[in-house]
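Here the complex is missing one protein chain, while the rest keep their positions.
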Amino acid sequence: MGLILVVMENGASGFTDASRELLGKARELTKHQDGQVMAVGFGPQSEKALRRLAVDRVICADSALLASYNPAAYEACLDQIIKANAPCITLIANTTLGIDLGAGVASRCNLPLIAYCTDLQINGNKITATSQIFAGKAVAEIRIPDSGAIVTVLPGVWNADTDVGDPDFETWPVDTPQMMEVLKVIEPETGDVDITKADILVSVGRGIESPENLPLAEDLATSMGGVVSCSRPVVDAGWLPKARQVGKSGQTVKPKLYLALGISGAPEHLQGMRDADLIIAVNTDENASIMDVAHYGTTVDMLELMPALAQRLRGE
Amino acid sequence: MRIAVLLKSVPDLIEDIPIDEESGEILYDEMSYIPSEWDDQALEEALLIKEESGAEVTAITVDTGESDTMLFTALAKGADHGVKLVGDFDPSLPNRQRAHIFSQYLGPQSFDLVLSGVQAIDDIDGQIPGLVAGILGWPHASVVTEVRAHDNRVIFRQEYAGGLVAEIKVSTPAVIGVQAARKPPRYASIAKVRQIAKSSQLEEVEMSIQEVPSLEILRFYKPIASGHAEMIDGDVDEAVDRIIEILQEHNLMRG
Partner (left out) sequence: MQKAKAIELDVAVVDGVELSGSWNRMFEPRAISEYDIAVLDETTAIPGAESLGYCYQCGKCTAVCPVDTVGDYSPRKIFRRTQLGVSLVDSPDLWLCTTCRNCLRVCPKEVNMIQIMPAVRERAVLDGKAPDELLTAFENTARYGNPIGESPRKRAEWAKTAGVMVPVMAQKKSPVDVLWFVECYPAYHPRGKQASVALARLLNALNVDFGILGNEEKCAGDSQRMAGERGLFEMLAEHNIKMLSKYTFNHIVVTDPHAYNAFLHEYPKLGGDWPVQHYTQYLAERLSALSFVRSIPRRITFHDPCYLGRHNGEYDAPRRLLTALPGVELVEMGHCRETSYCCGGGGGGMWLDSFTRDYTSERLSEKRVREAIEYGADILAVTCPYEVPRFEDAVKSTGNAGKLAVMDIAELLAYSVGLTDEYAAN
């Protein structure tokens, strides 16, 4: 095996977890196969962090032009680095940056692109990638060709690597024509939550019984890093705003986790959430229809479960 | 301003995905197809630009069957032209091929802006906008939620994790992958689509398959069997234990 190139993405403080997750995997793949891991970082601010990565080599494209993300400039620069170093795999997190650079660089370098990757494994002397397709309803196993490939990896599939090392350091001169100019960066507004954008939904139905119990759900959602959504009767009762309603006459959601608490699973409700990646249903009625679409179910009392789970998640 | 909107149809996930268990191949002929939802967003954004500052919008698709309704719908919504790239193509046509066919058509045309869906449910070998931009050597950005164009000055908004948004100016021609239009895609009434289908003409352009990097897919398979929930036995504490385990397995634990 030759070189694995990992593209590091700048976050609010240092590299993002999504890109650090790639480092650990790259090291694991090269460990027994005497390959090398090279990381590339952008902007002068990345130099310090690059120097401390536990990889063999790092490249810093240290132009001030790259200090904030600029799709065209990053793409042109990465294109040159790949052509100069001919890595066998280039790993990029499938974030905005990965979606921008992955396809762009793959076609510029005439390399195949493997998108939405969820795993990389060594089989003999070959590496296979596993990728999600059809919104996660099917999985593909793909062989990485010897000629190399660009792989964009879904964030969250591996653990972020925080090991410290002392890599060989190199700077990369940047001379690309300026085709894009970042005019300003806007912080997100803080209004009521958009449940269609949340990764984790703690969704409550009529089983919540009264608005006095809602703080239990809010608290659980906070401890999970999610937000509260609901079925229609909860909106009808005026306990939550209509923007939180999931279903036929509400929002269609597709979170990574839909925790359905005290929701029976009427067809009008299912219509809005059945495509969630993972559905866990809590319903005292074992035969409730929600169990037909849920991946996991439990018949314990939601009013007891909510505080208990929140407590455990907070490590109490 | 001339805007091209690239459209494609994708398998309709309302049907089960037919996979031949032995060969691990997807049976493309057995699926039904619908327009990709993100392409709809791209078309909407293009039409909003047209209404706001004037533009000529051309909807383009690679014909893998049933593309007429898609293009007529685009015309009914307000696109000015519909172009069908025809050749020996079927629904299993890889994205990479599709991107080359689009690029081959776009190259000699004088479009200022190319919009397409940021992604599609079947693009395992890359997203169309990025691939097309790379082939043509044009600047490109994806996950875009707003595009405005005034006198060949194009400014768009790109979204990052956590809701952070950057406003970026780009020189033309440029390719943009649209995540969401400023407004939900408009509805084209059936009467209008049918009337357009009777009264307007689609442009057909002959295209050929090209040599492109391809993926060696070993097999397709379905992830977890669904049907009925796996029941978690026991009292509240046991349920909490198991749920935490499940969250860990799915990397859904914080920190």
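Each chain carries a letter (A and B) given by its place in the written order, and its residues are counted from 1.
What we mean here is this: a contact is a pair of C-beta atoms (placed from the backbone, for glycine too) under 8 Å apart; a residue touches a chain by one contact, two chains touch by 3 or more.
Quantities reported herein were computed from a predicted structural model and do not represent experimental measurements.
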{"item": "Shown chains that the omitted chain touches within the full complex", "value": "A, B"}
{"item": "Selected from B:27, B:190 or B:231 as touching the chain missing from the view", "value": "B:190"}
{"item": "Selected residue (touches chain absent from view) among A:152, A:213 or A:245", "value": "A:245"}
{"item": "Touching residue (missing chain; options A:233, A:262 or A:297)", "value": "A:233"}
{"item": "For chain B, residues in touch with the removed chain", "value": "12, 14-15, 32, 34, 184, 186-187, 189-194"}
{"item": "Missing-chain contacts mapped onto chain A", "value": "206, 233, 236, 242, 245, 248-250, 266-268, 271, 289"}
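As a working rule, only the chains that are shown with their structure count from here on.
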{"item": "Separation of chain A from chain B, taking each centre as the mean of its C-alpha atoms, in whole Å", "value": "20"}
{"item": "Parts of chain A lying in touch with chain B, wherever the complex brings them together", "value": "16, 18, 68-72, 75, 95-97, 99-108, 110-116, 128, 131, 133-143, 145, 155-157, 179-189, 197, 199-200, 223-225, 256-257, 275, 277-282, 286, 291-301, 304-305, 308-309, 312-313"}
{"item": "Residues on chain B engaged by chain A in the complex (per definition of touch)", "value": "11, 13, 17, 19, 24, 26, 96, 99, 118-119, 121-135, 137, 139-143, 155, 157-171, 174, 177, 213-224, 226-232, 235-237, 239-240, 242-244, 246-247, 250-254"}
